[in-house]
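With one protein chain withheld, the remaining protein chains of the complex are depicted in position.
Think of it as A and B in the order they're written, each chain with its own count starting at 1.
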Amino acid sequence: MFSWSYFLQQSMNGVILGCIYALLALGMTVVYGILRLINFAHGALITIGAFFVYFIFFRAGINLAASLFLVLGFGGLMGLLLDAVAYRKLRGGPEVALLITSLGFYTFVENFMKMVVSPQPYAFKTPASLAVMYRTSLLTFRSIDIFIIVSSLLIMLAFNLFVKRTRMGIAMRATAENLEVARFMGIEVNRVISLAFVLGSAIAAFTGFLWGAKYGQISYDMGFLTGVKAFVAVVVGGVGSIPGAMVGGFVLGLAEILSTAFLPTRFAEYRDGIVFGILILVLLLRPAGLMGVKEEVRV
Amino acid sequence: MRKRIPTEWYFLLWGVLLFLGVFLANQFLNRYLLYILVLMGIYSIATVSLNLTNGYAGLFSLGHAAFMAIGAYTSTLLTFPLSLREAYELPMLPTFLGGPDAVWPFFPALCMGGLLASLAALLIGAPVLRLRGHYLSVASLGFVVIITTFAKTMKSITRGPMGISAIPSYTNIYWTYLWLFITVYVVWRLVNSRFGRAIMALREDETAAQVLGIYPMKYKLFSFVVGAFFAGVAGGLYAHFTKAIRPFEFSFFLTFQIVVMLILGGMGTIGGPIVGAVSLLALRYVLKPLEEHFKIYGLIEIIYAVLLIVVMLFKPEGLVGRRKDTRRVLLGGKSHG
Partner (left out) sequence: MLNIEHLTVKYGVIPAVMDVSLRVEKGQIVTILGANGAGKTTTLKAIMGVLRPAGGRIYYQGMEVTAVSPVQRVRQGIALVPEGRGIFNRLTVEENLLLGAYCRPKNDAVKKDLEEVYTLFPRLAERKKQVAGTLSGGEQQMLALGRGLMSKPKLLLLDEPSLGLAPLIVRELYALITKIREQGVTILLVEQSAAVALGVADYAYVLESGNLKLSGKPEELKSLEDVKRIYLGG
């Protein structure tokens, strides 16, 4: 029972999820490029961002625009802290060590939220200005959907301009490609890394808000799977490529939504499994991803 | 000058002492303490088997929970009492497994669980073990998600998210420590043999090992499969101990706990994993009343996470691990060119 309207509706949902994955993948790929770190703690920032906005917007009554700016700042700060406290000491170590430590950080933050905030999920009401419903003949959507798409595109555009046109941005790409040579150029690598963390974390925290506003619920464990899926998006798009991360995000979002929408209903619950199935397939068949640079994925 | 490898007699002595210890514990300790001891045993089996793959072979797998899940569900389904099968909407056993009237006894069921886990390891291992370092970890993590997804969706076999309860309570302290003994013995034998030297050589420098004629895949796969077997057994023991299993219990967090136990205890020795498992479980049960009293749920997990971070930052070889064995995997002991 194929209907265009259903297809378009689901495609839109896929694009929206894709926007979120793309934003997360962006932050992850820059850090990964420089440090070879699969930063599981990235997912924790989604949770932090969501709850942060919850408290300052719903509880403290700060207006929406200000809340959004604040969450960007807060997220950036958290990212900076994470880098300074943990990852700095492990720099240059084997990748597995970095990964495990980031898992430790993720678990810490997740359970911290569980302990200090709540083990129960919170309802996240879509702010009134973003809950306006639009009905067309083919699609039904809310202004939050437009907001997500527009803000994501703006962020991605800003990010791209940054890495392509600014001195610091080019330095970041250079450092991601070859850290040692970047040092030879006199680039302060530590500053570049901190900046990468700040930017990625700020964006991730913002994504937490997007997620809450769109899906209506936030919980202490909301970041884990999403964070890992963001890494899947990075792999699908091609490790080491910034445009690849964004493309990977959209591809993954669409694949996840459309596969569950169009497979027989009993397959809907296979959603997460499908995402990881895609990961394993990509790693095995086309490790460089869609746009990636050859990295030694296999031994 | 190598240290003398303990001989089989040494092992036998340990076995006798262990049996005595278990016997005495069973006689004199109260139920709660026995409960904790059994859990320590089960987690020790899981950690020791993980050490084979992650520590000795240097393949950092995060997939252990998946194998435990397979073992748990398999042995549960094989031993589930006939009378309850209909009530729980669980299938009868097909003829080749003994027919609809059959119910398997405990030991074979556990072995079957382990075997099926090994089979899964063989299937997933062939492609995944070729991946490097952290890609292997992420892929194995994906495997855990895939298995739990299956557990949640194949309702006709697994009862989906509700899980299976009223599992016959076969696990006791004797079974547990018997299996721990077997696991440790097998791992010890493997590690102190030609096989063991080969996988450690592979761990240190794969290219050099290949030049010596050691085919990576064969050895990696073997350690992965053996590790999975005992993980499956641990899963089965767990199922028949807690009497109920649900998919979400075999999530990433279970793997995480075992990984923390392994790293805390130390990856390079036989005893390390056991030390890690015992310490962390002891810690858990000391803290549990605190958690419940103050209603601070998540405290134990936070402490686990903090311990992991602290160990990784300051003492990656763990409590009793050997630096040289941890070097390659966690410290990256590459020589400079």
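Just so we're on the same page, a residue touches a chain if its C-beta (ideal position, glycine included) is under 8 Å from a C-beta of that chain, and two chains touch if they have at least 3 such contacts.
What you are looking at is a predicted structure, and each value in this text was computed from that prediction instead of being measured.
When the whole complex is considered, the residue among A:56, A:146, A:174 or A:261 that touches the unshown chain is A:174.
By the touch rule set out above, chain A reaches the unshown chain at residues 167, 170-171, 173-174, 177-178, 180-181, 183-188, 240, 293.
Note that only the chains that are shown with their structure count from here on.
Taking the mean of the C-alpha atoms as each chain's centre, chain A and chain B sit 32 Å apart. Across the complex, chain A is touched by residues 60, 127-128, 130-135, 137-139, 141-143, 145-146, 149-150, 152-153, 206, 216, 252-253, 256, 259-260, 263, 296-299, 301-302, 304-306, 308-309, 312-313, 316, 328-332 of chain B.
Remark: chain A residues 36, 38, 86, 89-90, 92-101, 103-105, 107-108, 110-112, 114-115, 119, 220, 224-225, 228, 231-232, 266-267, 269-273, 275-277, 279-280, 283-284, 296-299 touch chain B in the complex.
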